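Data first, discussion second: the structure below is written as structure tokens.
A single protein chain has been omitted; all remaining protein chains appear in their positions.
Now for subunit A:
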Amino acid sequence: MSGERRTPQSLPVLPEAPADPGRRSFMRTAAAGAAVAALSGCGLEDFFRKSFRELSKGDVQKVLASLERKHSAKYGRAVTVSGAPAQPGVEFGYGLDLSRCVGCRRCVYACVKENNQSRKNPQIHWIRVLEMDKARGVDLAHAEVYYEADQVPRPGHFYMPVQCQQCRNPPCVKVCPVQATWKEPDGIVVVDYDWCIGCRCCMSACPYGARHFNWAEPTLPKEELNPVTHYLGNRPRPKGVVEKCTFCIQRTRAGRYPACVEVCPVGARKFGNLLDPESEIRRVMDTKRVFVFKEELATHPQFYYFYAT
């Protein structure tokens, strides 16, 4: 499997010879191959390779290198695609302090920038900030995601950002007919965009609206590309695949905080290793009032909402 033969043009040239049954069948096969390659939009090589999880170490390197070449050429600058695996002894946990969040949506746009989401048509936001009435509490029937205001927080309201909850019992993973999505050992639920067939079963299964579909070619201006990417995270996505929050896998597997944690102006967002008793996420769990969203569905999120005061 070389990473080079990727376009229908590079199919073997047909021999100039009188038609015979052997050649006819060969041409049929070749035509079918070309059709498949054209349909997949990415070439035979990508179409027929194994899923990311089944690739050998060497093949992973080839796939990553080929993606780096492809993206670098398309965006006109050096793009890295990491395949960094989960760190041993790490299980990520995320905390969000509802008594602090002011609903400013800084996290939403920091996420778009970091993770190379499509800017418009489709506009893809992995984080949605819900505005809720203090009088009603967490009540989805009255939550407003399209709130507009000169200033936040608006009196009488509180804000609840929602993104992928990295469920321990993820319905999205169970329904995927081709196993293009799965839960990693550090708890991050990932999508292999090259394996995703765009059927959107996972979107309808996710009770948090955390998955998003590229129903058109994503719009990502060249100069706005974040060139530091991960295969299972923020690498540029093709049209027709589903994507979601990955706790900034390209950052957090390298030891950094997710972008939304670092941008939040009120420090409402907490992140760390649940297995480390000294991590701030464990301190949150040990000392604060913590809850998970839609607990009754038993998805067992690794994302915790809490009240620090």
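Just so it is clear, a contact is a pair of C-beta atoms (placed from the backbone, for glycine too) under 8 Å apart; a residue touches a chain by one contact, two chains touch by 3 or more; residues count from 1.
In this text, contacts and distances are computed from a predicted model.
A chain of the complex is left out here; the name its UniProt entry carries, from "Cytochrome c7-like domain-containing protein", "Extracellular solute-binding protein", "Iron complex transport system permease protein" or "CRISPR-associated protein Cas5", is "Cytochrome c7-like domain-containing protein". For the chain missing from the display, the contacting residue among A:133, A:192 or A:280 is A:280, taking the whole complex into account. Here one chain is not drawn; of A:211, A:230, A:244 or A:270, the residue touching it is A:270.
The hidden chain makes contact, of the residues A:149, A:197 or A:298, with A:149. Only one residue from A:69, A:105 or A:168 touches the chain missing from this view: A:105. Considering the whole complex, the residue from A:82, A:165, A:229 or A:252 that touches the absent chain is A:252.
Contact between subunit A and the unshown chain involves residues 87, 90, 102-106, 108-109, 120-123, 125, 128, 145-153, 216, 252, 255-257, 261-262, 264-267, 269-273, 276-280, 283-284, 287-288, 308-309.
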